[in-house]
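Below are the structure tokens for one structure; questions will follow.
Missing here: one protein chain of the complex. Every other protein chain is in place.
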Amino acid sequence: MTDAPEKPVQQLERVIIRFAGDSGDGMQLTGDRFTQETAAFGNDLSTLPSFPAEIRAPQGTIPGVSSFQLHFASRDILTPGDHPDVLVAMNPAALKANVADLKPGAVIVLDTHDFTARNLTKAGYTTDPVEDGSLTDFQVHALDLTGMTVEAVKEFGLSRKDAARSKNMYSLGLLSWMYGRPVEGTIDYVSTKFAKKPEIRDANLAAFKAGYHFGETTESFAVRYEVKPAEAAAGRYRNITGNLALSYGLVAAGRLSELPVFLGAYPITPASDILHELSKHKAFGVTTFQAEDEIAGIGAAIGAAYAGHLGVTSTSGPGVALKAEAMGLAVMLELPLVVVDVQRGGPSTGLPTKTEQADLLQVMFGRNGEAPLPVIAAQAPADCFDAAIEAARIAVTYRTPVVLLSDGYLANGSEPWALPDVASLPRIEAGFATGTNHTSVGKDGEETADFWPYLRDPGTLARPWAPPGTAGLEHRIGGIEKGDGHGNISYDPANHDFMVRTRQAKVDGIARSIPDLEVDDPAGEARLLVIGWGSTYGPIGAGVRRVRRRGLDVAQVHLRHINPFPRNLGEILKRYDKVVVPEMNLGQLAMLLRAEFLVDAESRTNVRGMPFGAEEMEDILLASLAALGVAPTADHEAEEALR
Amino acid sequence: MTTPATVTDLPDPVLGTALVPTLGEGESQTGKDFTSDQEVRWCPGCGDYAVLKAVQGFLPGLGLRRENIVFVSGIGCSSRFPYYLDTYGMHSIHGRAPSIATGIATAREDLSVWVVTGDGDALSIGGNHLIHALRRNVNMTILLFNNRIYGLTKGQYSPTSETGKVTKSTPMGSVDHPFNPVSLALGAEASFVARTIDSDRKHLTSVLSAAAAHRGTSLVEIYQNCPIFNDGAFDAIKNPDTKADAIIPLVHGEQIRFGAAQEDGLGHKCLVRDAGGGVRVAEVAGVAAEDILVHDAHHPDPTRAFAISRLTDSGYLHQSPIGIFRQVERPTYDDQARVQLSTAGEPGDLQALIDGPDVWTVEEENR
Partner (left out) sequence: MTYVIAQPCVDLKDRSCVDECPVDCIYEGKRMLYIQPDECVDCGACEPVCPAEAIFYEDDTPEEWKGYYEANVGFFAEIGSPGGASNTDVSGQDHPMVAALPPQNQD
């Protein structure tokens, strides 16, 4: 597709593109395809989809704007970027909602077809921004994308409306030309996806190619850009979203433990993709059960766990609230169970499609009684794979429910993933009970061998897991307090005290299986430690880099395990003059750290439903350093480099 | 001990316990084998004792291996049941037993799965799970102990208590309209619905046998007396002087007759079609023989069974049909889920799965 004379190519280190349009305009698909092309090209990348909770919010309005941001670079990057270099806006609302985020001098590609008086009014414009001079800071390409698309696909006999729907592919083609993206993947994708609808397939392909050729031939675009492939460790890569990686992690955990996976789930944003994905993998022995409600989802998973499966339930914050009682039951039953919480903005229904980290204290403490359970968090989309396996390892090894925290940003965001060799992943031992484990002495001194379901492994404090079907191990478990060892109902005060402390000790003891944290402090001279958990990993890392580029020292450590904490965390925290904790909540990890370690951890928070920006994180760190009396020297060169 | 691998290998119709391992040659079990070492802790005179005894007496006859039987319960007096049976068991949380049992039954075709629940557990806090289990037709048997009161919480009205019931929480009488559990189950398209009485061991046992044999969700409502908080709720159908008029016996293929016996040895009352589309009670003497309803539990349409269920009066129970209302073959959720699993193809290649179609490789020399 490069027959036209080559235009000059300008080299760039990194680019941030945002595609924005109505929620029916196909912006997520456009962004996703551009991401795949970019991944295939070998750039490092990070994405941030953002869409309304409504499937089709009112057309042309700001609440209805759906966007997809992609940051790609010739070096490794950690965030989807703060300020786009390019905005593709399919209507006035998409322009209005996003223009304030743009870098000065950014490129704006507009579809003038939708810049009608009515749409301008809906978006809140009193005058047309294309003509009133308000966009003079930007390079504006006002194009009739819809009109050109309709023209390009007219031979396929589609209605005008259907023809116009391919405009996202037209813009994708244009941008693919502009950044020299490989297009074969998109052509294959469209050909497969619409294989059963040839006219739609052909129209989309024609629109895509027309957009590409328009870039080559039009005089509007004088240059194209090149972002060279990023240097990366040798290996095999793919691009992956958090929800997909998490699903694969669960499938892998089933294989590694030789346990059939059973997912009980109720559809909920942004976790439903896990249910969708796992339902495809029956050939891996994965059973999925779409339950009547959140409680039945976990109930069935508990039942399957009792029956010897790897029980999993996936949900978001509101679902965790509903599952709380059953999670407590799983704590009491001491059965392996993975509870996936893909966090979203709360409270209540909150912001279903936006990200937040505000369920941490809910999953830590949101149950009646002392109901400790391990909590682990994924830190990046691809990391969801490893986090899911780790959750399953702890659940199976310690016979306990485990909460695996992800969030909306990880779930839908994507990044390149250095593919693991599955043959080298460590196995998880299910270790079912196979025989009696205790000898009872009767009144007459007669000894009988029996099975005590709460006789623990002295090392892990885990109880035996004896699924039905094993003769001689018949036993009853339940939510009422158990007598130590035999597991029969016990209301004895001393026994209850012992059992409560034992369940806590079991969870605390998991720390012995967790590797020590390693602090990232290259110079070893930092006085400030920044600590985070979950999806703030990327933004914190980007902020730390920016600060270091200014010649300042800052140490970073990130938590995968939040309950229990790694054993050396307390010692690490005490090493630094100041500890700062950025979180997408009002300070939940900070509260835990302060309570656990008596450290003056400072909370820095953002609950806007969006991840921290790199710049924002840099400002947080600089402010903390300033409080320590550490300030950057004015260095215009460094400032420029950070642009 | 050989059992077919999957339900698709089985002849039609399929027993509920068809895939559950059975005792080997020469092996036998008695009620004692099914009795755990736990002391039974219900109130003296509780109907639960009678049901427990009947179940302990009936289970050995199934010939199933004890380790392949699982009892799951929720919360309430009756939900202590699993502790007293020496099988696998789980005493779970309020109302959720059907969902947990769904997980067990779907995970394992080789288990005989039983749910023990009460009117509060199944119809109030767990109503949603009950109707969805029935709708899906998961292979399990649900014993719904209906004492029409909350016993464990000491005497509040339940979803089956009659309107006007004076209890601790309704000093001026309940203004709630009660559920008829059989009507509810039929409305949820249950494939097996029956009602029996705690104190009638013979009938209870015969219904349990049919329920266990049924492949799918069997709902058995058991009228169960609570001697402490609702004593006498079922007197009309238990009192020797009134029960002939109160119990409308349902036996598949037989005329529905009740009341004092007349010369032919059958009751003088019967059920006939009602002009409104339902059924009504009539004097045998006043109707043509061919108009007397013959019970058809196997009819694919639940309409007639539903109409019969409506004859239950919710107050003193002057009249209540007893027996198997409906028993029809319908594919079960768990069998179908397993068929999907077993027909999904060869065990998947995990590396190929996670690689996906769009892998790129960074070579060492490119660095």
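Here the chain labels run A and B in written order, and each chain numbers its own residues starting at 1.
Simple rule for what comes next: a residue touches a chain if its C-beta (ideal position, glycine included) is under 8 Å from a C-beta of that chain, and two chains touch if they have at least 3 such contacts.
It should be emphasised that the depicted structure is a prediction, and the values quoted were computed from it without experimental measurement.
**Q** Taking the complete complex into account, which shown chains does the hidden chain touch?
**A** Even though it is not drawn, that chain still touches B.
**Q** Pick out which of B:38, B:170, B:199 or B:342 touches the chain that's been left out of the picture.
**A** Only one of B:38, B:170, B:199 or B:342 touches the chain omitted from view, namely B:199.
**Q** In the complete assembly, which of B:36, B:87 or B:225 touches the absent chain?
**A** B:225
**Q** Using the document's definition of touch, tell me which of B:240, B:286 or B:300 contacts the absent chain.
**A** Result: among the candidates, B:240 touches the missing chain.
**Q** Could you tell me which of B:14, B:52 or B:270 touches the chain that is not displayed?
**A** Answer from the full complex: B:52 touches the omitted chain.
**Q** Spell out, residue by residue, where the missing chain touches chain B.
**A** Residues touching the hidden chain, for chain B, are 40, 42, 44-47, 49-50, 52-53, 198-199, 201-202, 225, 227, 240.
Everything that follows uses one rule, which is that only the chains that are shown with their structure count from here on.
**Q** Quick one: chain A and chain B, Cα centre-to-centre, how many Å?
**A** It comes to 43 Å between the two C-alpha centres.
**Q** Show which residues of chain B lie in contact with chain A when the two form their complex.
**A** Chain B residues touching chain A: 21, 36, 38, 65-70, 72, 75, 82-83, 85-94, 96, 99-108, 110-111, 128-129, 132, 337, 340-341, 344-348, 350-351, 353-356, 358-364, 366-367.
**Q** Going by the contact rule set out above, which residues of chain A touch chain B in the complex?
**A** The contact residues of chain A facing chain B are 36, 39-40, 42, 185, 231-240, 248, 251-252, 255, 260, 262, 264, 281-285, 287, 289, 291-293, 295-297, 299-309, 311, 325-326, 328-329, 333, 385, 419-423, 467-480, 488-489.
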